[in-house]
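Missing here is one protein chain; the remaining ones are kept as they sit in the complex.
Take a look at chain A:
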Amino acid sequence: MSRHAVITGIGVTAPNGLGTEAYWAATLEGRSGIGPISRFDPAGYPVRVAGEVSDFTAAEHVPSRLIPQTDNWTHLGLTAAAWALDDAGADPAAFPEYEMAVVTASSSGGTEFGQREIERLWTKGPSWVGAYQSIAWFYAATTGQISIRHGMRGSCGVVCAEQAGALDAVGQARQLIRTGTRLVVTGGADASLCPYGLTAQYSSGRLSQGDDPGRAYLPFDVGAAGYVPGEGGAMLVVENAADAHARAAPVIYGEIAGYAATFDPRPGSGREPGLRRAMELALADAGLAAGGVDVVFADAAGVPELDLQEATAIRAVFGPDGVPVTAPKTMTGRLYAGGAALDLAGALLAIRDGVIPPTAGVTELAPGCDLDLVRGAAREARVGTAMVVARGYGGFNAAIVVTKTD
């Protein structure tokens, strides 16, 4: 009996929409959640535009007991996880606790929480640093809190691979399903738009310094000059197909048909980056030819050199204009550990609704980046198979292929 990992629930906390349907409606209409940073005064910082989840109030979504113990990133993750379980119609109490697991991605950990505590340390002294700093900052905090809240005591974990992390988490979720776990909450979130977090991100040299929210993040465009950072992400519920059918799960969004991860060669080696290989390996893992893919959700770094690398890899795998490509993250910014999870949610909704969301802002493709980039408006299309591609700072590459199930 082969086991197939299918996605039965989606929960979204995105800068342009709180909740899956709000996010999807905004994304199809091309409505962006990118704007001037409001969380602090960014005037003295080189990055002043971001994708903030501005309509989120933790007290409305997170048990009050957990709020003082956890970072905003965990609040967003807990919320998305609860929504994904609701969407799946899955009551955790009805599952054996050791047969449920949580695997999420995290890139920054709880930096906003940490910044607050560090400020207390230097202004008031060590005794003012809260005890919860010990559990709020670290990468596994969101996984742990989801696990505790819903009583999921199977094999839990966290993946730290920057923007590629959520795909690796979902790959691990598929592995757990194959080896007998009944239900996995997976995906990713990040929320590091505080001065400390932003300063750390800025050191990559890849962030946009543009002030115009509509023009600050233009992947594959001649005007590409870095990316806009964002916060939020998505959580997914993954189950074994036969079990999901047996319990009459309300929706089966698709199957995780293929997954692969690669690592880049060392900088300066002159060797090809690992992205193309990740895409090819994911296709092979799915048992599909490139022609079987109906849309690629691109990594879309927004950095000219990285855009060219990605466009070259996509063209090498799919042929020139061989596949529609999109980057709805132009409406949210790059969400780090949340980014690829949100793209995966988008890919599953594209399959559900037969429509490819647009890439916002891009007007003129850069030389070498001439892809069939869906722009201007959403494009109706039969989407049976979608690929999501992600690259994480530091050399991580991952690709996932999801397919429609009947």
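Note that a contact is a pair of C-beta atoms (placed from the backbone, for glycine too) under 8 Å apart; a residue touches a chain by one contact, two chains touch by 3 or more; residues count from 1.
Definition applied: contacts and distances are computed from a predicted model.
**Q** If you had to name the missing chain as UniProt does, which of "Iron complex transport system ATP-binding protein", "Acyl carrier protein", "Aspartyl/glutamyl-tRNA(Asn/Gln) amidotransferase subunit C" or "Imidazole glycerol phosphate synthase subunit HisH" would it be?
**A** "Acyl carrier protein"
**Q** If the hidden chain were put back, which of A:22, A:67, A:288 or A:308 would touch it?
**A** A:67
**Q** Touching the absent chain in the whole complex: find that residue among A:38, A:54 or A:134.
**A** Reading the full complex, the residue touching the unseen chain is A:134.
**Q** Please output the residues of chain A touching the missing chain, sorted low to high.
**A** Missing-chain contacts on chain A: residues 63-69, 124, 127-128, 130-132, 134-135.
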